[in-house]
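Structure incoming, see below.
Here's a slice of the assembly, chains where they normally sit.
For reference, chains read A, B and C in written order, and residue numbers begin at 1 within each chain.
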Amino acid sequence: MLAIDGTLFDFKRLDLLAMRESAVHRLDPRAKVLTTLVFIVCVVSFGRYELAAMLPFCLFPIALLALGDLPAGYIARKVLVVIPFAVMVGLFNPLFDRQVILQLGPLGIWGGWLSCLSIVVRALLTAAAAIVLVAVTGFPAICVALEQLGMPRVFAVQLLFLYRYIFVLTDEGGRVARARQLRSCGNKGMGLRHFGPLLGHLLLRTWERAERIHMAMLARGFTGEMHARRRGRFGAGDVLFVLGWSALFVTFRLYNFPQLLGMLLLGS
Amino acid sequence: MHMADALLSPAVGGAMLAATAGTIAWCSSRVPRDLDEYKVPLMGVLGAFVFAAQMINFAIPGTGSSGHIGGGLLLAILLGPHAAFLTIASVLFIQALFFADGGLLALGCNIFNLGFFQTFIAYPLIYRRLAGRQPRQSRLVLAAIVAGVVGLQLAAFAVVLETTASGISALPFKAFVLLMQPIHLAIGVIEGLATAAIIAFVHRARPELVESTLAGRPLGSLPIRGMLAAFALAAVLLGGVVSWFASTQPDGLEWAIAKVTGDTELPAPAHPLHHTLAAIQEKLAIFPGDTGQSGSPAPDNPAGRIDNGLPGLIGGLVTLATAVLTGLLLRSCARRA
Amino acid sequence: MSHHIVEVKQLRHVYPDGTEALRDVSFRIHHGESVAIIGANGAGKSTLLLHLNGYLPATSGTIRIGDHPLSKETLNEIRRTVGMVFQDPDDQLFMPTVFDDVAFGPLNQGLTPALIEQRVTDALERVEARELRNKPPYHLSGGEKKRVAIATVLSMLPEILVLDEPTAGLDPRARRQLMALLQDFHHTRIITSHDLDMVLELCERTIVLHQGMVMADGPTLEIFGNETLLAACHLEKPFSMQGCPVCSPKAIRRLPKPQPPLVPPHGDRQHDHAHHLHDHDHHDH
């Protein structure tokens, strides 16, 4: 059950990072969200065998990481978590696709290996962008930004509530799981006979908590409508940020810089 | 079950994102109407409950391994389909952002796969029909299992379709179906059993919680309902027939096994469906794969060119180093500022 | 200013499952009073509090807050007047930052941004939590959460503060801080608690609930002096009145013996009491 503590810790830590002060932290959240979306679309639009051409894109997460003064090791560890998933997905490619399509000196590389690696690289890039986005913006701000960009209010409020209570309920769930574990003498999972009531209990408590929160909201004059929060201004700096990065992404997408660079270096 | 960005082409990812966004907008407009404002905290807290519940494992009988609930069906039973869809969507959104579980582009696919089928098909068309108003234990369990299985089978099949249409993974359609459907059959049964156990417990402890939503109107007015029913039927048939077909045609399996055991025979041409879909993708892709400048071959005619990869390798390494250096530079600037 | 009076008359509440949580509760609380409601687990304290701002509807009986009898029309007005702090601050802090949380009430009152800003700043100032303003509530410690929860209510400028077990789970120092904070609040306070030592320090008047009925209502010291009454209601004297175990070392006491039957307070006792206790005040009755 220590996994629970680890999970919560990830949440808390990313959230605390977002409370730092820096130029990127101060940017309008909408600017960061939009830029990240452009980034992701550009990255995933690469063909299946492209590898080198994607590498310049790592500039974006690295730059934000640096400007936002985030702990590189921690972010890297979080990003690397996706590798097993990506590998699992790409694992079959080398089995099915054995066409040699790349010659690396004497070494012939199968298309499958290339596309597998390509999957891993794009997974890393997109994951890094998402995590860095959270770390320099903060989840609540992302929700507000999305709402300003047209997401329905109900959904935005739902996200905020969910986020708020993940901490409380995972904690409660953790304690229940702990109590069970301590009395179960080493049996790992549990039979359905125990699982149902246990989660049922947790559900009842969840429900009662929701009732109490609702009471607290009513007590403070809530009439069914969530009021708009303060809106930040989308300044010239924000526009510049979005346009600048987007232009760079499109350029990176259209021209294979590493290839050109390599050819230049090798003099071919 | 969570798909990653890396598996999807922008066209497929984008299309599913749009479909999901539409569903979210539609649900958002319905939720305040059919539910009182009390649902605001309830949805949020139940979403958090699903998070917490996913951390508690139970033993999967006879396997020695353990699993946890997904939660879509449970939420639909407790909240009704619209609110449940929003709740599941919010849970997946946070998982994508914080755990890189799936990605932002794949979010549309994941929400649709794990949310739509459970809340808008399995729950209203199967669970409610089978369970009725005041279900006895056995009917509840049956309804939950069937709903769980159908929901997950549809979801698994959707994953296959989306992946194949994107053309990033090389796994042939048939082998993929063969891989996905049976695994998710087992998971669906478990999800159904667990959901039934939880609902049965809550029913005993606080019957009014479950009954109030059961009594509520599940889906509003007609056209959508009819549409959904037709769609569901088609999907069930398709999924069922294809997976049955795949499993009675051992050649697909043998072929896959032969590959796995290292038979050196050249790969059979990809499945025709794959070709068609890949062609569609080619047209839809924002940046088609064969733009001349990109220096790599187009996905579907790899045999045509054999590149010399050396410049790419060296250039790539230099690029990486440059990026990292830039980062270090920026950081020291930022710190001094 | 009669609008600060809290008057409960023959209140009865039956939960949907048939539990009769309140049988017959009547009392009248005046402006500026600090009143404790004490009683055993399940005596109906929390149920009673939830009636005071109209969250639970009375099965029978009436509630008056100031000039308004509690009804659907006056509900919003009354919720503005009565500020309610729940036992678990996690139930009360539901917004992404402390600022948003404290601003939630004023926002719902439809105030201007400048006014909201001022209300929030004032409220956080009162509970000494200025520096928490931009933090998310889930990163706060238990004592900090409690203080912010009180600020969320203060920012609505309530005239009556209602608190359900405010000191539960706090360490002695955090408890002292909270008590000092409550002592500085000069409007009406209604507090339930099992912490009878806090009651002794904060409240001049105490109402004892037992199985949904008012068993006693009077000056705190008088009530805590009546051992028979306390025992019958599953209570005991505050520890500070129990005698020092160091000096008079019959240190380890055991369970109280079976209680003698108790006579319920006669008819309108609490009203009488309120009258002569508050002869000095300027309310119109």
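Here is the rule we go by: a contact is a pair of C-beta atoms (placed from the backbone, for glycine too) under 8 Å apart; a residue touches a chain by one contact, two chains touch by 3 or more.
Only a predicted model underlies this, so the values are computations on that prediction, with no experimental measurement involved.
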Quiz item: Taking into account all copies, not just the one displayed per type, what is the chain stoichiometry of the complex in this file?
Solution: A x1, B x1, C x2
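In this text, only the chains that are shown with their structure count from here on.
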Quiz item: Which whole number of Å gives the spacing of the CA centres of chain A and chain B?
Solution: 17
Quiz item: Just how far, in Å, is the C-alpha centre of chain C from the one of chain B?
Solution: 49
Exercise. Just give me the whole-number Å value for how far the CA centre of chain A lies from that of chain C.
Key: 44
Exercise. Give me the residues of chain C that touch two or more other chains.
Key: 94
Quiz item: For chain A, which residues are shared contacts with two or more other chains?
Solution: 139, 160-161, 163-165, 168, 209, 213, 217, 222-223
Quiz prompt | Residues of chain B touching chain A in the complex | solution = 2, 4-10, 13-14, 24-25, 28-29, 31-32, 36-38, 40-49, 51-53, 55-61, 65-67, 69, 86-87, 89-91, 93-94, 96-100, 103-105, 167-172, 175, 193-194, 196-198, 200-202, 205-206, 209, 259-260, 264, 266-267, 285-287, 289-291, 293-299, 302-303, 305-316, 318-320, 323-324, 326-331, 334-335, 337
Exercise. Spell out the residues on chain C that touch chain A in their complex, using ranges where they run on.
Key: 50, 53, 55, 76, 79-80, 82-84, 86, 88, 90-92, 94-97, 100, 104-105, 107-109, 113, 134-139, 152-153, 156
Quiz prompt | chain A residues touching chain C - in the complex, by the definition given at the top | solution = 12, 15-16, 19, 139-140, 160-161, 163-165, 167-168, 209, 212-213, 215-223, 227, 229-230
